[in-house]
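As structure tokens, the structure follows; a few thoughts come after it.
A single protein chain has been omitted; all remaining protein chains appear in their positions.
Coming up: chain A.
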């Protein structure tokens, strides 16, 4: 089922149980993101940005409403099928990099391909690491890399699975401005080159500015959706 819509949510609501009562984190969110769009989800801490990202990326299921990823209703799928979809459509970049410490940079980037059984995983991974400027760091372990380098490996890993949508959670949150800019450039460069849809959560205004649209959140609701002038 092909569509131009990459992501669509309908009346998405998410509540979690707390000791006292149920806490509504996301409340009746309906929105859509088109293929090739770059969207920044912004808002204050605790506004529900990361939760929204997690739900539309299929990392969790919402309590109520629907989330459609390329026409697949994630709310109706079990974890097995959602994982399949993630492998097929989705790539991630996280604030704290989340590289596997026991794997070298190259092995980390190879992993998504290997999980899919791609025989060509090594060559592709090497190419992506070259594209993020880390061809001289292939055999280094995460602990031997700087924060900026680690995040570039993470970017390479995210693009290595040729995702249709790339989700990034505060990708520059742990980086200084110079490294932050380098990673941002890479994200947008590869995004453009590969025609990927980019959804990111950020506090970084300049990063948000570079996106084609900004979704502002507050108290679990979208309060504003601004397109680029």
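In this text, a contact is a pair of C-beta atoms (placed from the backbone, for glycine too) under 8 Å apart; a residue touches a chain by one contact, two chains touch by 3 or more; residues count from 1.
Criterion: contacts and distances are computed from a predicted model.
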item: Listed names "Probable chemoreceptor glutamine deamidase CheD", "FtsX-like permease family protein", "NADH dehydrogenase (Quinone)" or "Outer membrane protein beta-barrel domain-containing protein", matching UniProt entry of the absent chain; value: "FtsX-like permease family protein"
item: Among A:12, A:33, A:68 or A:90, residue touching the chain not depicted; value: A:90
item: Omitted-chain contact residue, chosen from A:26, A:56 or A:111; value: A:111
item: Residue among A:7, A:29, A:59 or A:222 touching the omitted chain; value: A:59
item: Those residues of chain A which, in the complete complex, touch the missing chain; value: 50-51, 53-54, 57, 59-60, 79-80, 83-88, 90, 92, 94, 98, 100-104, 107, 111-112, 114-117, 143, 147, 157, 161, 169
